[in-house]
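Complex shown without one protein chain; remaining protein chains in place.
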Amino acid sequence: MTKSKRIALLTSGGDAPGMNAAIRGVVLACEKHDVQVYGYLQGYNGLIDDNYCLLTSDDVAQIVHLGGTILKSARCPQMCDDDGLKQAATNLMKSKIDALIVIGGDGSFNGLLALKRFWPGQMLGLPGTIDNDLDNTDYTIGFSTAINTALDAIDKIRDTAQAFDRVFAIELMGRHSGHLTFNTGIASGAEHIMSFENTNVSDTDKTLSELAQEINVIKQKRNRSYVIVVAENLWPGGVQTLATQLKQSHNIDCTVCVLGHIQRGGNPDAKDRVMATRMGVAAVQAVLLGETDKMVGEVNQEMVLVPLKTAIQQTKAVNSHLVEMQSTILKG
Amino acid sequence: MTKSKRIALLTSGGDAPGMNAAIRGVVLACEKHDVQVYGYLQGYNGLIDDNYCLLTSDDVAQIVHLGGTILKSARCPQMCDDDGLKQAATNLMKSKIDALIVIGGDGSFNGLLALKRFWPGQMLGLPGTIDNDLDNTDYTIGFSTAINTALDAIDKIRDTAQAFDRVFAIELMGRHSGHLTFNTGIASGAEHIMSFENTNVSDTDKTLSELAQEINVIKQKRNRSYVIVVAENLWPGGVQTLATQLKQSHNIDCTVCVLGHIQRGGNPDAKDRVMATRMGVAAVQAVLLGETDKMVGEVNQEMVLVPLKTAIQQTKAVNSHLVEMQSTILKG
Amino acid sequence: MTKSKRIALLTSGGDAPGMNAAIRGVVLACEKHDVQVYGYLQGYNGLIDDNYCLLTSDDVAQIVHLGGTILKSARCPQMCDDDGLKQAATNLMKSKIDALIVIGGDGSFNGLLALKRFWPGQMLGLPGTIDNDLDNTDYTIGFSTAINTALDAIDKIRDTAQAFDRVFAIELMGRHSGHLTFNTGIASGAEHIMSFENTNVSDTDKTLSELAQEINVIKQKRNRSYVIVVAENLWPGGVQTLATQLKQSHNIDCTVCVLGHIQRGGNPDAKDRVMATRMGVAAVQAVLLGETDKMVGEVNQEMVLVPLKTAIQQTKAVNSHLVEMQSTILKG
Partner (left out) sequence: MTKSKRIALLTSGGDAPGMNAAIRGVVLACEKHDVQVYGYLQGYNGLIDDNYCLLTSDDVAQIVHLGGTILKSARCPQMCDDDGLKQAATNLMKSKIDALIVIGGDGSFNGLLALKRFWPGQMLGLPGTIDNDLDNTDYTIGFSTAINTALDAIDKIRDTAQAFDRVFAIELMGRHSGHLTFNTGIASGAEHIMSFENTNVSDTDKTLSELAQEINVIKQKRNRSYVIVVAENLWPGGVQTLATQLKQSHNIDCTVCVLGHIQRGGNPDAKDRVMATRMGVAAVQAVLLGETDKMVGEVNQEMVLVPLKTAIQQTKAVNSHLVEMQSTILKG
């Protein structure tokens, strides 16, 4: 029995919890609409190497709760030159693919736009990144889970910090945006948040002095723990350098933790599973409606379609009320 | 040193994860604005019995992550008659309270409106209930955590269901609304969701027959697990009766789980902590702006003020796209 | 390439977290020793129906952390009559199986002993049950995880109990032994533990009166929460009847929770994974040494072999020092 339409699906860029839920959403929606899903493996490499498997509802019956991605992901340098792009286009055409759905971040969407020069099919993107740095969607797949994972880690560290009345500096992921840092910082009751939105790194001496002063004020009032959460890629030399400087310039002991890759994995939370499922279904519906070059986003709890170009044009800003609340009410 | 203003704070109704984060938000905001917080204990009983403690930032320094409520909660039948209300009003006036902030559900807000007849101070409500059944706010405090707790439980049950290819019927909380059931059901990949929004209980025989037929279709295609999530207060006789009927009328074995009170407790997740913190801070800012008879809500990630009466006028509906997606794409 | 030996493997009885780790241990050990593993599906039904798959290290590469059992489990009434047993024996002989390893509880081991009358191969059992009710092994696979799952649930319920100063009665699994109840009760700081080892159910009125008195003593000293953990199959009518009786005879409000099947599932904890892995490996080594009719157990952190008959002869008693400590030091 031949299907009426063929959709190619791949996951690309850093993995994010909820990608599997999105894959399941795509596959279930396709099955109801008589569409065949080609799952390409290891990101764009699957397109280049013509490495795919046909996906049915049986394949996705027990994956909604799994972290990672059953389609795997990988860097794909060949998508940066025309030869690679042509090869990908050739394979898509050979398999008579009507539409390509990519779950990933801005790099992945740039890949889609590049491929457009050589392949005329429909293209849809789903925002899959723990960084939440895509515009025109309230949330990206994996963001909510990553916050909760980081939060759980900081809750644990707080136990030790409290036992020793100690200063901790904890580095969070987020690439070049502060969504993860701000939300985790506020949720954990961190005494200080250092992120792109509120931290001057052009004069680190001044920033450091102000931080040291705040720590000393707190410590003089009452001995207690003090947790600083720091966005990766913010402080020159990273959180280890920050701690060394606090000791050398201000004689403040500061223990360092880099949470690292635990923030990417783990079973997705409910928010990520529900949203990813909806996005997967919405992407298929968009394909059937003839849409292309769009990202499926969630705005105010509803699915929306936005041009891929718009989504990656700029990094979405952290809610300014969060930033302000932190500095005026919650700090210290 | 006397404070410029006095705010009374209490938690009422069923406890919800994040109530402590809201308490902390209120107290920290008050401290910055030179307002004294009177924490009344055990819900409205504290007002009747004049049982309170003064709260400072030290009291809330390590509570943002705790489930339950440090101010405790309790039923308070005396708030249902005028004598009790007058007593509460007398105590508020005796302590020269300017404003009363109550964290709770619709019953708690009705208490506020009743008290209004005897006490002229400002009144603010924060939506604190795992049921998410208050209108004019996207989320209530505790809802997100309760979904994740229920989801974690269903993930565990799925292990056994898969091992035995068994049918499970799992009853979730939610009082008379299906928010918890729908979100948990979709996130868990439940094969069937039975909630107020999509289930006909006026003809249980017909509903049962359709369910049995769906189960049999699935089972014939391939032996596998089948999870039904059921909203409490929906099925006559509850989930145990549902299972008995499935066996008696359709010879389908169905194991029953009532998740119960585990859904109320536990450390709040990041969403509940951040939102509750914001709501606590926003309530204090509203008081300082002279607002009264309002609930602080969150709409599209921003704090809003809505009349208390509006918030409890009707139960917020479950997102209709979720309901539709479940029945057209995800079911079975 | 033919393997030197063939081992059949199945999981039977209630699933328990760690069964997959044991399966992996068996398969990895077999691969190193050039033994072919036949994984029979759905417990003894796989033997009856000759339903198996050949297992290699690739099949078990990513299962050590999974709850449930990839070989599935099921009741198998046919193992209770000679026809079924003969059928199983015939299939084992047809596939030239040298040894059969069964992961399960006492019912599963009785199946092994029954099969012995018709099949001459080697037989090894691994203790897989959350009840820890097998003798001659300190722990059974799944027990440690089940305690932690129940504990996590009670921690959550404690939040609500504390918020309302309420009495809760929580029913735990364990079949007819109190291992799960006692360990979870002590770990959770339960005010009262009702289990086979310490509770007189021949005179429920007297037991109830003593309990009521203890609750009242505590409540008079200071209002606070009171958690009772109750072993399933202990109290006539179960925990719901207990609560009704407390109300009717002693006017004590008591909220009920039955934790149910969440206690069976979930990712196994480290103890269960390490022990199950060791047991799986030890079972294969025992087969290669010509052992039969033995259960692999863990005693004082070392693997031991005990006759299957001995293991199921009597239910292992709960450590008497735990029982005594609870009644003399911890209660109330």
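Couple of notes before you dig in:
Order as written gives the chain letters A, B and C; numbering starts at 1 within each chain.
Operating definition for what follows: contacts are C-beta pairs under 8 Å (C-beta built on N, C-alpha and C of every residue); 3 or more make two chains touch, one makes a residue touch a chain.
For clarity, every value in this text was computed on a predicted model and none was experimentally measured.
Touched by the hidden chain within the whole complex are the displayed chains A, C. Of the candidate positions C:Gln36, C:Thr69, C:Asn91 or C:Asn148, contact with the hidden chain is made by C:Asn148.
Of the options C:Thr160, C:Ser188 or C:Gln245, the residue whose C-beta touches the omitted chain is C:Ser188.
For the chain missing from the display, the contacting residue among A:Gly265, A:Gly280 or A:Gly297 is A:Gly265, taking the whole complex into account.
Contact with the chain not shown here comes from a single listed residue; of C:Lys5, C:Arg24 or C:His192, that residue is C:Arg24.
Interface residues of chain C facing the missing partner chain: 24-25, 28-29, 32, 58, 61-62, 64-65, 138, 144, 147-148, 151, 155, 158, 162, 183-184, 186-189, 222, 224, 267, 269-271, 273-274, 277-278, 281, 299-303, 319, 321-322, 325, 328-330.
With the whole complex as reference, residues 11, 14-15, 17, 42, 66-69, 72-74, 149, 153, 155-160, 162-165, 168, 255-262, 264-266 of chain A touch the missing chain.
To be clear about the criterion, only the chains that are shown with their structure count from here on.
With centres computed as the average of Cα coordinates, no chain lies farther from chain B than C.
The distance from the centre of chain A to the centre of chain B, with each centre set as the mean of the Cα atoms, comes to 29 Å. Those residues of chain C in touch with two or more other chains do not exist in this structure.
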